[in-house]
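There's a structure below that I have some questions on.
Apart from one protein chain that is not included, each protein chain of the complex appears where it belongs.
Chain naming follows the written order as A, B and C, and within any one chain the residues start at number 1.
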């Protein structure tokens, strides 16, 4: 193949990445966009394998086959609810790869490619950002899985330590950039960067991890760009920069959907998942109900809105909720789902979960569409949701003030399925539970829903 | 200044061009966007003057001062109604400059800068596109000014001739690209390209010239890009490509606002301005009115909508319409303006015209906003507009079928100010004039409006 | 990677930016936008300066000199006239 064909193939690949990313951003074309981006990657890899004078085919082929195998198995077998973790892991791998590429290039040729300081600088930045992405992603993974406490980790002299670390990393980066890349310096830079990644993510609450993963995703793009500068390879620069920028925008969008700022996420606001403030029931009483009574209410309603939340995901009750929906629909009840943008622990969590159980996409209503419907709704069923239906958000000095909520309290009656009166992610009490028209069905979501289904069937 | 400062200044300039163009696209920020783009240009020029080893300062300074003077005088003195012509001229200059740069570089060094065929190719493309832009823009200018007949020019063997021209240009371009740039070949390429520009624009109707200018604008961007490739200068490549792409989008938007396709514009649909199909009045009669009666109607109306069109621009009656508006407002009449997107002969023509006479922006209503108002309007005053209020557009097989129009015929009464019953740009009769509730005020717009104002004042 | 191919990347990316940046522009702004973009395309002034200033023989200087005049008219006139148009769109 003549060299300019190769060059043009790379250019084509860059353009395809752009189109793919663009298409990924809109519901109707997202799958096509993903396919476009994947083919862009395929073209780039194929061109690289064909063109460059590959000498050590053995290692290369082995490594690629191994990676592809691991990737496929992970992608196929993971639970839908574990998506954020998986993306986090993949992300860490990408960042790690970029750091290793920069590192290997430094080992190989001293100052590679272009002129001194620029190349040295991009190499050390590549190592730094890549390593931060790597270790940060694994802490995020641990927090999401629960290996590491979800609560913000605080320890004495935290600030002093962080400041020290910052200064040393800055020093090491500049030192490497200036052309000093003996193995020891490089290892120190690596080590410090890994530590930085850990310390940056540890203090952030577990439930904010999706935002953290998105930010780290942006970093891993920048790390790839830096590696591109090191190797003088424009496709790395382009794809990396695209992800870097898009990731930043996406992170911002995610924060906005949660009504928070990035600084607020990074430096902790209301604690992590672990923080369970005791329910301050005071002298208020709740009305309890059971599956039998609930089933009657549902079966004879004309319209029912189901509000799923984090508890649905925890209980893995998506199939049960689908079954109940089908039974009610068979009886002529109009059933829809109200999806709050930040219900669950990742954006789109509820959509993904319900889609897994084959709940038709059309039944899922956005917050803005469903809120005007509540006053006309007979029964609202809140399944493992808490903060997203907390009327305190309308009060000015609550922890979740200003967060838009689903107005379930305006429905004729409300059935709340959860295991206790304990609070949700924000750690605050929920006055909804004490309302006149609210009934509590204390149980695990999966059990409660299958009991409800059984009772409805028997009616 | 160290070289990397220069380089970074160029990069900054490129980014500013992007932001400037972005801001130019939205009403609130357009002026700021223009200023941003201008400073980007200033930075780029300053860096070039400072950095490069400029040897012949004399010529350079003289040429720049001369150009700046001409530009300033033209920009300050031109009539607002002549804007499209002026933009056309500027555009031709830009294209010409790009062609000359490519040409000069070919004269100077044979194959310049980088590797053979690529550089030669971009140079010959630069000459071709630049020259087409140059001559095409001046034909467009002539058509807009009326020096050249607005009607599509047709002559025998047109297609054969064009095909021949195309083939020879292709041949010459390839020949130059392959490295043959003796002056004769270059002059032939130039001459043929200039001819192509003329022949491409001549057959297009005069009133489509704004679209043509926009398309040529896109070309002049591409020519600048080509010149950038010749010189290996990224800022030329970037700014040129930006304009090339943005111009293409804009051309499309303009076509869509006129409800036509680009092919339709390029290969002529309904003729040019000159085509005046005789009004086929048949046995229908029109009701004539005069300034006195018109003034009574207006002064005692509670709401008046003025519909300006091309004739307002021809008569330069913008100040008169403003005066009438003020008088009516002083009497408590609610006066607004209905602005059709393609009224006049360039997009935004009416806005620019009325803005010149200080008509407040808030009084100008878009088509979609004003159409529901007509049934509640006492008097609609059509000033020199015709096609944009032609109800035939609602009929399926008329020449303007499907073009959205202003529904003036739904107002209680309609005063139409024009000089005769002759048709407008589309060359078709207008049934509006024969409606029961329409009154014709046959006169030049300027005279009619000042008479109306006089009569209103005397009431 | 040759300089030429990097130029191509720059070109393709700039085209993509250009396409993305202009999306929905109200008809009122079509003319000013066209005129502003037109002024930007006068960037060939940079090329003209380089060619004229580099003293590459009589022809280069003459052609370059004309190019500088034309491009400067385009740039200066273009930005000024765009501003003049935009100044008119004021709100009461």
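Please note the rule applied: a residue touches a chain if its C-beta (ideal position, glycine included) is under 8 Å from a C-beta of that chain, and two chains touch if they have at least 3 such contacts.
Just so it is clear, the structure is predicted and the values come from calculations on it, not from any experiment.
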Legend entry - Residue among A:9, A:132, A:148 or A:236 touching the omitted chain: A:236
Legend entry - Of A:173, A:225 or A:386, the residue in touch with the unshown chain: A:225
Inset, instruction - Kindly state which of the options A:3, A:360 or A:402 is in contact with the chain not pictured. - result: A:360
Inset, instruction - Give the residue, chosen from A:93, A:141, A:337 or A:374, that touches the chain omitted from the document. - result: A:93
Legend entry - Touch list for subunit C against the chain that is not drawn: 1, 3, 6-7, 9-10, 13-14, 16-17, 20-21
Inset, instruction - Mind listing the subunit B residues that contact the chain we can't see here? - result: 4, 7-8, 10-11, 14-15, 18, 232-234, 238
Inset, instruction - State which residues belonging to subunit A touch the missing partner chain. - result: 14, 17-18, 20-22, 24-27, 30-31, 33-35, 37-38, 40-41, 44-45, 48-49, 52-57, 59-60, 62-64, 66-68, 70-72, 74-76, 78, 80, 83-84, 86-87, 90-91, 93-98, 100-101, 103-105, 107-109, 113-115, 118-119, 210, 213-214, 217, 220-221, 223-225, 227-250, 253-254, 257, 339, 341-342, 346-349, 351-352, 355-356, 360-362, 366
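Keep this in mind: only the chains that are shown with their structure count from here on.
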Legend entry - Distance between chain centroids, defined by C-alpha means - subunit A, subunit C (Å): 43
Inset, instruction - Determine the centre-to-centre distance between subunit B and subunit C, using the mean Cα coordinates as centres, and give it in whole Å. - result: 17
Legend entry - Separation of subunit A from subunit B, taking each centre as the mean of its C-alpha atoms, in whole Å: 48
Legend entry - Shared interface positions of subunit C, touching two or more other chains: 2, 12, 16
